[in-house]
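One protein chain omitted, others in place.
Here is chain A:
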């Protein structure tokens, strides 16, 4: 203990009782090891910290309950965006702007659009700590070759291949519809391609009224056409992503495409290794929509995950030191790359060539660097109550129980 205090030159004399930095993150068998290594490195530099991990939903609940209490962590994992904004608005999150300005090396290490994922107003409230996870259109190359089809680059081509696969008795697009966030990926991309990112930014910044933009009905109508065409088959409402349903039918060739976050690659590698190793797993960016205002390079997904510091933390200085020293260290970045993650740092091209899946990692990296806009998933970017309501309406929409106009009316009336 004394060693910690004496070595920790930045902390003031009143800090003598500051214990180990309490860090909370989401459970992940591979990444938690790397996160623990960053803690070891922090300890080697004279700091002290410990990591506690939680499953997804329990984490969100636990954090909510703990944050104002003495049990609050000093650093906590989050997704940035509106999800973080609720905590910022409640005065629970420390402003990291100044410490990032003082440590230019840390600030400049990250891709600006990703660092902005935790920027609210003109202040930074988080530092990226895991890879970037844009949503991609995955496809089964073998199934496409056998059908003599090309991966779709435009909406019309997508509709055409949907018809092709339907005629062959193959589910055109795998969809794990028991979980609304899988359906949300479709709504996000179609709206972005039809109208650009501003429509959703309006909804987020100015409230539910923003849903009334005519572009929303237009894009939901396009999506409805796709659903009614049978693009997702008939049983998607009972397919689960966590249970592996959607990924497995893609790997087995029972489905041709699957829109999913970049983690799908490691997921497939884990569950259907031969499918990936044989080179049958293909991936492309979401098709463009001709006539739409949105740039075809725009992305949606998880920009990254962030560590944010709690305002009331007794070890705030240590927390600030941690996020400005450990998260862009070469050893940390290289470990992430090695685990198959694509870290959100500039100039990672060379490192990514040494990645276990260099082609895939470089694809994602270039995609993010080239994108004009990287929209955080709507359910993370909206306040929790609005997001929960929207997801429910979206599930009803995919079931055909709610029309595009009824969807808009419902979410706009919140």
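Here is the rule we go by: a residue touches a chain if its C-beta (ideal position, glycine included) is under 8 Å from a C-beta of that chain, and two chains touch if they have at least 3 such contacts; residues count from 1.
We take it that contacts and distances are computed from a predicted model.
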Name of the absent chain as recorded in UniProt (options "Carbohydrate ABC transporter membrane protein 1 (CUT1 family)", "DNA-binding protein", "NADH-quinone oxidoreductase subunit D" or "Chemotaxis protein CheW"): "Carbohydrate ABC transporter membrane protein 1 (CUT1 family)"
Contact with the hidden chain (one of A:26, A:51 or A:67): A:67
Among A:38, A:103, A:178 or A:355, residue touching the chain not depicted: A:178
Residue among A:42, A:87 or A:374 that touches the chain left out of view: A:87
Chain A residues touching the omitted chain (full complex): 57, 61, 64-65, 67-68, 86-87, 90, 92, 177-179, 234-240, 243, 245, 248-249, 254, 384-385, 387-389, 392, 395-396, 398-399, 401
